[in-house]
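Missing here: one protein chain of the complex. Every other protein chain is in place.
Coming up: chain A.
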């Protein structure tokens, strides 16, 4: 099943510690899915309880949301390319694609901040209704995860520049790769469950 046809395990799996760390991170991601599910459930239950604030269908803009989705999707793709570069042993390729991923992540955050400020200006703030509280907590928790991911990957870039690709750094980069793809998985459901359904209903 190995893409490059060789029998050797990738570097990050070659030590027992590396294998266990990656396994542990998968357990963390499964717990994160459940964490986000509680926020999705809250949002779904409070859907349309907008009180005096404007309803979502009035504020959600298909253009902005689609741009954000494509940016995050592309950043997930470039992150995959970075990991691919790492497995080919190219530090330069890895770091270049990782930096591109971070720039895309930052522009996603920029759009999200613009979006929140815009909604707040239209009278939909965290305090204005149950619906908007649930919306900001759900989208905001995702945004916080993206922010943390950017900080984490920046620190890893410093380590990569100092130490190159070793069994330790490759494991760390592989794990943040998983984290970054996971953020896109959550965003797919926010895009679908929050924005698209909010514009349809």
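Here is the rule we use: a residue touches a chain if its C-beta (ideal position, glycine included) is under 8 Å from a C-beta of that chain, and two chains touch if they have at least 3 such contacts; residues count from 1.
Here, contacts and distances are computed from a predicted model.
Its record in UniProt calls the unshown chain "Cytochrome aa3-600 menaquinol oxidase subunit 4", which is the match among "Extracellular solute-binding protein", "RNA polymerase sigma factor", "Lineage-specific thermal regulator protein" or "Cytochrome aa3-600 menaquinol oxidase subunit 4". Screening A:41, A:113, A:148 or A:161 against the full complex identifies A:41 as the residue touching the chain left out. Listed residues A:99, A:168 or A:196: the one in touch with the omitted chain is A:196.
Per the touch definition above, the residue from A:19, A:107 or A:125 contacting the chain not shown is A:19.
Residues 1-4, 9-10, 13, 19, 22-23, 26-27, 29-34, 36-38, 40-42, 44-45, 47, 62, 66, 69-70, 73-74, 76-77, 79-81, 84, 88, 177-178, 181-182, 184-185, 188-189, 191-193, 196-197, 199-201 of chain A touch the missing chain (whole complex, contact as defined above).
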